[in-house]
Structures are given as structure tokens and as C-alpha cells.
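Missing here is one protein chain; the remaining ones are kept as they sit in the complex.
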Amino acid sequence: MDTMILNTMWVLIASVFVFLMHAGFAMVEVGFTQSKNAVNIIMKNFVTVSIGVLGYYVVGYALMYGTDVSGLIGSDQFVLMGSPESVAGISFDVFFFFQAIFAATCATIVSGAMAERTKFFSYVAFCVVATTVIYPLIGHWIWGGGFLSSVVGFRDFAGGTAVHAVGGFCALIGAIMVGPRNGKYKNGVPRAIPGHNIPLGALGVLILWFGWFGFNPGSTLDITSPATAHAAVTTLISGAAATIAAMILSNVKYGKPDAGLTLNGALAGLVGITAGANQISFAGAILVGAVSGVLMLLAVEYIDTKLRIDDPVGAISVHGVCGVFGTLAVGVLSMDGGLLYGGGMTLLTAQIIGVGISATVAMGLAFLTFVGIKATIGLRVEESEELHGLDGIEHGIAAYMDL
Amino acid sequence: MDTMILNTMWVLIASVFVFLMHAGFAMVEVGFTQSKNAVNIIMKNFVTVSIGVLGYYVVGYALMYGTDVSGLIGSDQFVLMGSPESVAGISFDVFFFFQAIFAATCATIVSGAMAERTKFFSYVAFCVVATTVIYPLIGHWIWGGGFLSSVVGFRDFAGGTAVHAVGGFCALIGAIMVGPRNGKYKNGVPRAIPGHNIPLGALGVLILWFGWFGFNPGSTLDITSPATAHAAVTTLISGAAATIAAMILSNVKYGKPDAGLTLNGALAGLVGITAGANQISFAGAILVGAVSGVLMLLAVEYIDTKLRIDDPVGAISVHGVCGVFGTLAVGVLSMDGGLLYGGGMTLLTAQIIGVGISATVAMGLAFLTFVGIKATIGLRVEESEELHGLDGIEHGIAAYMDL
Partner (left out) sequence: MDTMILNTMWVLIASVFVFLMHAGFAMVEVGFTQSKNAVNIIMKNFVTVSIGVLGYYVVGYALMYGTDVSGLIGSDQFVLMGSPESVAGISFDVFFFFQAIFAATCATIVSGAMAERTKFFSYVAFCVVATTVIYPLIGHWIWGGGFLSSVVGFRDFAGGTAVHAVGGFCALIGAIMVGPRNGKYKNGVPRAIPGHNIPLGALGVLILWFGWFGFNPGSTLDITSPATAHAAVTTLISGAAATIAAMILSNVKYGKPDAGLTLNGALAGLVGITAGANQISFAGAILVGAVSGVLMLLAVEYIDTKLRIDDPVGAISVHGVCGVFGTLAVGVLSMDGGLLYGGGMTLLTAQIIGVGISATVAMGLAFLTFVGIKATIGLRVEESEELHGLDGIEHGIAAYMDL
């Protein structure tokens, strides 16, 4: 009983930390894009939080945590009807609170990659599907008693795959289908379209980092477990290592320590450690962070110049690539069954299968959703609207009036 | 003893969340007004926090929570002298901490409605009165053992009336008495004066939402109560429902999803649920939120075009109108005695009486205060100062130097 209250308090507070991540995402996306689309991005963030939470309340929670059917999907507790008083040793209300904010996070990732040329209501439609179907379905497989955890033995501590890789791979499909921003590629050569407000972007990254201390340590749902404190430290040092790694590599490659890549480096390290924050050693966390920072930078370059997919904020690289990497790293570095800790290939294999299925299904569902949206309300704004910025035409207001 | 420590920890942490709301208010007010007055707004926010806390320490706490005299006012513990070691099952110091930050919140609401044309030291004078007299007096009636709770049976869980409606109705009087900004009305037709920094305003709203998870759930003062977690969820989903409602209604009415109204929608939903966050069901919270979002939008329009009262940030609509609505909604939707839950008219009547008296007294005291200020230091800046912005003349500095 006492432990339940302690853990309820802890997860409630952790949830509040995670909630502020939505301010972080908003500032990162605004800061890293052009001022003429800032209002549109803000609107998408507010809608994401709101739809995410309401959609998860009505449908998402039931599909994710309702009574399991064949390891595939949850089947009851729609609109939270028939929910128990407590789950996983904490108050049900707090459990729902924590989960609902997570659901909204997954969709937000997509908004960054599709920024500056996507119709507002098309994104809204995707957001509904993402938080009521895509995220809960895969979330059920991973956390809700579905087959990835129960049969495959897949492990994803705080959502390296369930949130970040799923979000990142939906973002990949979205960015491909909406196409690059006008003027982004000239004869296949990418042009840099710099963000308009680096200080706001930096504020966003630091707010995200702050929130991640709820996201990862909160995911134990158990303050009495040493894994909670462990996850706080790994989250701290993985982010730090990735920041430095990305900063140094950008300096080596481009002759200057690049701000955008350094800031995204921090996020890469945070995403990277998410899947294993509770079970990777401190040294392992530094390694995961450093590799995440490097991978992110290489992925940004590769996606931009080779694949020619336009991802204004680097969401695919940060969340998709580092989410996958971090999840696989659990198979190698987990102190509880990882390859380097005498666990053989069992866990690593499970991780490969789990992340492969999750990413594939996320992409498939995102593809179907975007096809449907494209065929109905359309995906992309008019060229003239893109040129003038989405703020005036979609929302009738400019982000900055008299600066 | 153990429970006291748990609850002390919880309220301490909730207070820290609430403290950050002052950053939220500052960013909302700055973002939604013109850049030439941004320094003035910042200064008012800092002074509000500081005077609010000190005034509450010296006088306000005593009037609000000192030994009750005839149900009307507290009478001891000035400068916290003679205060007990613990109150309401938590450490006295933490109880004071939580209450002092609330006091500062009430005054801040007024600063938004009077922005861009009020003399700095006139606002400072009002702030002193608000945090040492107006808020503590009405607060005593509602929370300090005064007649509204003890005789009338009025209920206000976290300050839908005590903080928001009181603040909002003081703001109404202030906005009327200082008059509209120059150029706001031409032949009675209002002109939109758009805010200068929507991203900062959005950041402010999200920070306020974050702080509200201390404001509402913290108001139980009791982490062992299921009402705490319940209040967190209602705060989340009421804000979400109001955001969506305001966004959709603005789209229907104006043809575009409006950013200012969507952002204020979130705040409307948060204010709306404040009075009953602990005792309104989840479905009820969505209803309260949706109606709050709609009411706020209609009130903004009505106050702007029909009443011709100039409220730059919509504070009267958000805090006043939705504060009143949410308080009345308790009489209907409270699962403990509301009209829809078999309680008859008893609670609803108490709510009507309580909110009526609170709003009336708040307006009366605010009126007297502003009359006094007008007769002495004056209320409004010179026309030329308003034209050039308050920052240069009142503070000798510009908010943005070389952008």
C-alpha cells in the first residue's frame, strides 16, 4: 500500500516532466524551421497533444492495454470503461496519465519531418490515426502483453522502438510522400534551409532533456527499484556523450562545431539510451550516446544528400535511426542477457525481430494512412502557399509581427 | 508521520511546478502583445511574483488563514508570527510556499488585461492591494474557514473562483478603467492588434499547462487521496478538449484554425476544470473543457466587439468567464452532490451564491483600488508614451536590440 502511493507519486511527477516535452518539441521544431511557418508548427503541436490525449482516452488505451486477444491487440476499456483501480502497482489514473502523454509524443515526431509543406488538417488526420491505431497497436505488442514481448522476448524499456523508432519511421514515410520543400533540391543537390531561431531550438532541446528524466526513469513505474536512479544517470551521460560526439564529428567534417548537429546530438543520445536506460551500464551508456551522435550525423547527411528525403528537423535520423540503434544495442550491452554479458544471441535476435517488425508495420500503416489522406483532403499545400509560408494562408496570422 | 512527510514532499514539488507558471504567464503576455511593451510586461511579472510573495508573507497569509473572525477575515499570524509547525497534514512552511505562489498568480491575471497602456507603478500599487487584501479576503471566505465554505457550502477545489474568477473580474474593472489602447477602436469598430511573438506565447501556454499539474492535483494537499491522480487526468483532458473545441469553432467562424484562440482555448479548459478537477468525472471534464473553449471564444468576441473593452490577451474571458463557468459546473457535474448526481439544487445554489459574491466583491474592491490609484499616481501612460511603447520611457530599454 505504502509502496503503491510512493510509486503513484513518482509516476505522477514523472508524467508532468514528460508533459513539458511537448513544449520542447514545439520549440525545437519552430527553431529549426523558417519563421513563415512557425504558427503552423505551434498549431500542430497543440493539436497533437490534445488529439493524442483524447484519442488515447477513447480508443488508444483500450487497444494498447485492454484484454489481449491472441497477442495482437487489446479489446476492452474503451473510454476507460471497466478500468481497474490500479495497474502495475500504481493508481490507474496515473498509469493512464503517463501513457497518454507518451502517445502524444509519438505523433509529434512526424510533424517535424513533414514541416513547412503539409496541410494542417492532413496532419491532424494522421495524428488521429497515429494515436488511436498505429502507436497503440505496436505499443500493445511491446508493452501491453502482445506477442513481441510475450513470444519474441523483445525488450524496449522506455520506448526506443515503441515511441521513437515508430515515430521516426512514420516520419520517414510522411517525408517521402509529401516530398521535399520547394527549392530544397536543385538538380538533386540539397540546399540548406537554416532554422530561424537557434536559441528557441536550444531551449527546446534542453526542455526535452529535462522531460526525458521523466520519460526514462519514470518508465520503471517503481521508485523503489535501483533501475530508476540508474536510468536517470544513463540518460544524463548518454545525452552528454552524444552532444560531444556530434560536436567533434561536425568539427572534423565541416571545420566548425555545428550548432544544429550538436543540438540534435543531444537528442540522438537521449533517443539512443531510451530502450535500455535501465539495463545498460554507465560506460555502455556513454558508448551508446557517442555512437548515436555519430550515427545521427551520418544519417542526416545520407538522408539529405543520398536519399534526397527532406526532413527539416532531422527527426528521421534522431528518432528513427537512433531509436533502432538503441534498441539493438540492448541486445549487445544489456547487463541482463546482452551479448557482451554472456547472453549469447538470444536477446539480440529478439531485438532485431522486434524492431524489424515494429518499424515495418509502422511504415506500412503510415503509408496506408497517408495514401488515404492524399486521396481525400490531399497532403501538400499549394506551391504559392508554401512560398509565402503556411502561417498566413492556413492560419491568417504571422508568428512575429513587429520585430 | 510518514503520511505527513509524503504529503509535504508532494505539495513542495507541486508548488515548484506552480512557480514555473509565472514564466508561463510572462511568455503568454509578452507573446500576445506588441514588442514595444515587452520589457514593461516582463517587469510587471517579476514585480508580481516578488510583491505577491512578500505581501502575502507580511499580511496576506494572516488575513486568509489566521484565526477566523465572524467568518469574515483572518486575524493573526501576520509575518507568519505564531504559525504552527504543520497545517492540513503538511509542513507549515510548504503550506505557506504553496499558498504564496497562488497569491501571486491572482494578480498576474490583471496585468495581462491592462497591458500596453498602464503606468508601471500604478500596476505595482494594485498588485500590493490585490495580494495583501483582495485575494486573501475572498480566499479566506472560500478556503480559510470563512462564511462561503462554512455557511454557504461553496466549493472551489483549486481556485476556479478564488484565483481565476477573482483575477479575471479584477482584470475586467482594470481594463474598463484604464480604457482601450490607442487605435484599438475606430468609430466603435475594433481593430486587431496582433501579438508579436506567437512561439513565445505558445511556450507560455505549455509551461502554464505544466504548472497546472501542480496547481490542481497539488490542491488536494494529499498524495494518498485518489482525487490527486484524478485531478491530474481531468486537467489533462479538459485542456485538450478545450484546445480542440476552440480550434474547430475558430475554423468554423473565421475559416481558419486561429492560433491565438486555440492557445487561449487550452488555458480556458484549464481554468474551467480548476474548481472541480477532483470531483468531476473524466467525461465531465471533457465536457467542461469543450464548453470552456467555446465560451472563451464567444466571450473574447463579445467583450471585444460589443462591450468594447480592450483585453489584449483575453484574460477576462479565459480567467473570469471560464472561472465562473467551471465553478458553476461543479454544482451540476460534481460526482459528490452535483445536480446530475442526485444532489438537487443545493450545491448548484451554493456555487451561484459563492461565485456571485466573490466576483462582486472582487470587482468592488478592484474599483475602489483603481479609483484611489487614478486619483493619486494616475492609471494611464501619456499618449505619446503609448505610441512609442512603454519600454523606452518607463524602463529606458528595448526588448529586442539588434534583431
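When the chains are written out, they are named A and B in that same order, and each has its own residue count from 1.
Methods note: a contact is a pair of C-beta atoms (placed from the backbone, for glycine too) under 8 Å apart; a residue touches a chain by one contact, two chains touch by 3 or more.
Because the structure is a prediction, the values reported are computed rather than measured.
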| item | value |
| --- | --- |
| Contact residue for the chain not shown (choose from A:Asn197, A:Ser219, A:Gln351 or A:Thr369) | A:Asn197 |
| Among A:Val79, A:Val133 or A:Ala259, the residue in touch with the chain that has been omitted | A:Ala259 |
| Candidate in contact with the missing chain, chosen from A:Ile142, A:Leu221, A:Met247 or A:Val318 | A:Met247 |
| For subunit B, residues in touch with the removed chain | 2, 5-6, 8-9, 12-13, 15-16, 19-20, 22-23, 26-27, 30, 38-39, 42-43, 45-47, 49-51, 53-54, 57, 79-80, 85, 91-94, 96-97, 100-101, 120, 197, 200, 203, 394-403 |
| Interface residues of subunit A (partner: the chain not displayed) | 2, 6, 9-10, 13, 17, 34-36, 194-199, 202-203, 205-207, 209-210, 213-214, 217, 223-224, 226, 228-230, 232-233, 236-237, 239-241, 243-244, 247, 254-260, 262-263, 266, 282-283, 286, 400, 403 |
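Basically, only the chains that are shown with their structure count from here on.
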| item | value |
| --- | --- |
| Whole-Å gap between the CA centroids of subunit A and subunit B | 34 |
